[in-house]
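First up is the structure itself, then whatever we jot down about it.
Excluded from the complex is one protein chain; the other protein chains are retained at their positions.
Every chain is named by a letter (A and B) in the order it is written, and numbering of its residues begins at 1.
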Amino acid sequence: MSLILLIEQVLNGLQFGIMLFLMAAGLTLIFGVMGLINLAHGSLYMIGAFCAAAVAGATGSFLLALIASLAGAAIAGALVELVVIRRLYDKDHLDQVLATFALILIFSEGTRWVFGSFPLFLDVPDFLSGPITLPGGIEYPLYRLTLIVVGLLVALGLYLLISRTRLGVQIRAGENDREMIAALGIDIAKLYTIVFALGAALAGLAGALVGAIQSVQVGMGEPVLILAFVVIVIGGIGSIKGALIGAILVGLTDTLGGIFLPEVMKLFFDPSTATSIGSSLASMAIYVLMAAVLILRPSGLFGARA
Amino acid sequence: MIRESYLNALTVLVLLAVPLWAVVADEPFTITLMTRAAIFAIAAIGLNIALGIGGLVSLGHAVFFGIGGYAMGILAHHAQTYTAVFEWPLLIEGTKSMPVIWLVAVVLSSLAALVIGILSLRTTGVYFIMITLAFGQMFFFFAISWAEYGGEDGLSIYVRNGFPGLNTLVPIEFYGLCLGVLLLVLVFAWRLSKSPFGLALNAARQAPVRVETVGLDPVRLKLVAFVISGAITGLAGAMFADLNRFVSPTMFSWQTSGEIMIFIILGGVGRLFGPVVGALVFVALEHWLGGLSDYWHIYLGLLLLLIVLFGRGGLIGMVSGRRAVHD
Partner (left out) sequence: MKLVTMAVTAALALGLTGAQAEPVKVGLITTLSGGGAGLGIDVRDGFMLAVKQAGNEDLEVVIEDDQRKPDIAVQLADKMVQSEKVDVLTGIIWSNLAMAVVPSVTAQGKFYLSPNAGPSALAGKGCHPNYFNVAWQNDNLHEAAGAYANFAGHKKSFILAPNYPAGKDALTGYKRFYEGGLAGEIYTKLGQTDYAAELAQIRASDADSVFFFLPGGMGISFLKQYKDSGIDLPVVGPAFSFDQGILQAVGDAALGVKNTSQWNKDLDNPTNKAFVESFQAEYGRLPSLYASQGFDTANLLLSAMAKADVNDADAFREALEAGEFASTRGNFKFGPNHHPIQDIYVREVVKEGDVYTNKIIGTALSSHADAYWADCNM
């Protein structure tokens, strides 16, 4: 395997990881502040993608589509928070799992009811399509590079939001001591709605960005949801930094595992068997990584509390 | 308000009367549905030992359900093709005998639960939920690519396995067998919760420090509970495979883990009959709502949501008015 291919694959792993980060950031934020396990986060990702596809189809503008995904998912998130989620904060994890599982059913079939059973069309905009040549002669899709940049910008934005703004102070206070912020006269209910809508908007944005190079269809959120959980658990629940590092670890493990494990197996088996066994191992790799991290560090890499 | 014990008696009555009515009315499919509910109930009672008494929220019990299923699938597959499971280091032949299959299912799922338990119990809370989920996903992806036993296609067993003295092909006889196992498991779970072990486990959930001061190791207590729990769910997996005469990786999926957990929450966590009521109601809902519209998942979702938001302690809690045992 040439060095160029290796670098390209590392870039791919990085890009996959950044994409996971967009999804995981909202999830870990919501868990950190409100202590809520939200299985319906994948549905918000799906809603973002569907809003984007609908708007792009109607207007032809990718930027409007992205705005629609942010707005659509944030509104859906705020609504769900007001109607359902806020009744779950003082319930145990079990009830949260069941209630948000019920939300998945409602959102998935509701979306199918509105948009039909067939996948929707959403494409990379012209000004971002096609490959560009990187130094060293690597041809790499411009859109994927853009994804990496957008993801890093979001990470930076979140960091600034949490460390430099008033809302950030409240969020940090909420993570540490709920009674405290109530005592300070902050409207907790409003804070929670805002945080949930923010998390939802991030998921929606991820859905729209990824939907452009994948399939916009009902059920697209669940596989990513599981991966996002893997990410935040590896990183330590509630930690944005952990989510970023966890996401990149998962992205690299998954991508490089898929390439190297079949190659390694070829040392022992004939090519057909090797690719088959290698692929099986590769699909288990991130779960092995997660289990290993938790066995060594039971609260994840950057988790403060269990 | 009805007392919980009356409600439990009513549940047993439903388990006995509905299938008998179905025999008289010649509605064999109702018996199949009841068998499905009974088997799901056994799986959920297994999980309830870890979850209800031990407070271990496992989102990976599909592992044991699937191991039980594949124990049945693999043994019966080899019996039906007249090949050996292993020829070396010692000859192991397939079998079509239910008791033998059940024994294998229980032993293998206990072993898996022991290993997974030792590793997972290093974590607590949400991390425990997620590490059990991770083990579930590993088994799921492994089963999908295990070409020798059908991969994603799964394994079809053409004729249901046999149980001495019964014709398991007759729906009501197979149901009777499953009901018998269900009642035995119920008695076992009841005795367990009242035993010194059960009381210590309960205490380990509520006040681990106090348990430690009297010289008991809470992690060890939880590990034993996890293994027992996995063994029972594994047994249910083998029976479920025999009900369908089919196994597939779906049995290992995280949705399966979620469903088993839903039965418990629906019925009432930590209650002896919670899983039974939950499984009965879920199977009935799935059957009736499915006939209503293509979009029946919406109704199912709304119903589940209402129960979580407004029902305290699941269905049993709602009817009996008593607060949940587990908070």
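We take it that contacts are C-beta pairs under 8 Å (C-beta built on N, C-alpha and C of every residue); 3 or more make two chains touch, one makes a residue touch a chain.
If you're wondering where the values come from, they're calculated on a predicted model, not measured in any experiment.
Chemist: Quick one: say which of B:175, B:226 or B:240 touches the chain that got left out.
Modeler: The single option touching the absent chain is B:240.
Chemist: Considering the whole complex, which of A:84, A:220 or A:301 touches the chain not shown?
Modeler: A:220
Chemist: Among A:129, A:163 or A:176, which residue is in touch with the absent chain?
Modeler: That would be A:129, which touches the missing chain.
Chemist: Footprint of the hidden chain on subunit B, which residues?
Modeler: Residues touching the hidden chain, for subunit B, are 27-30, 32-33, 36, 141, 144-145, 147, 150-154, 156, 158-159, 171, 240, 244-246, 248, 250-251, 290, 294-297.
Chemist: Can you list, in ascending order, the subunit A residues touching the missing chain?
Modeler: With respect to the unshown chain, the touching residues of subunit A are 1-2, 4-5, 8-9, 12-13, 15-16, 19, 108-109, 112, 117-121, 123-124, 129-131, 139, 141, 143-144, 210, 212-220, 223, 255, 258-259, 262, 271-272, 275-276, 279-280, 282-283.
Definition applied: only the chains that are shown with their structure count from here on.
Chemist: When the centre of a chain is set as the mean of its C-alpha atoms, what distance in Å lies between subunit A and subunit B?
Modeler: Centres of subunit A and subunit B (C-alpha means) sit 32 Å apart.
Chemist: If we count contacts the way the header does, which residues on subunit A are in touch with subunit B in the complex?
Modeler: On the subunit A side, the touching residues are 31, 37, 84, 87-88, 91-95, 97-99, 101-106, 108-110, 112-113, 226, 229-230, 233, 237, 276-277, 279-280, 283-284, 287-288, 290-291, 294-295, 298-300, 303, 306.
Chemist: Residue numbers of subunit B touching subunit A in their complex, please.
Modeler: On the subunit B side, the touching residues are 51, 57, 59, 119-120, 122-127, 129-131, 133-135, 137-138, 141-142, 144-147, 254, 258, 261-262, 265-266, 269, 295-298, 300-305, 308-309, 327.
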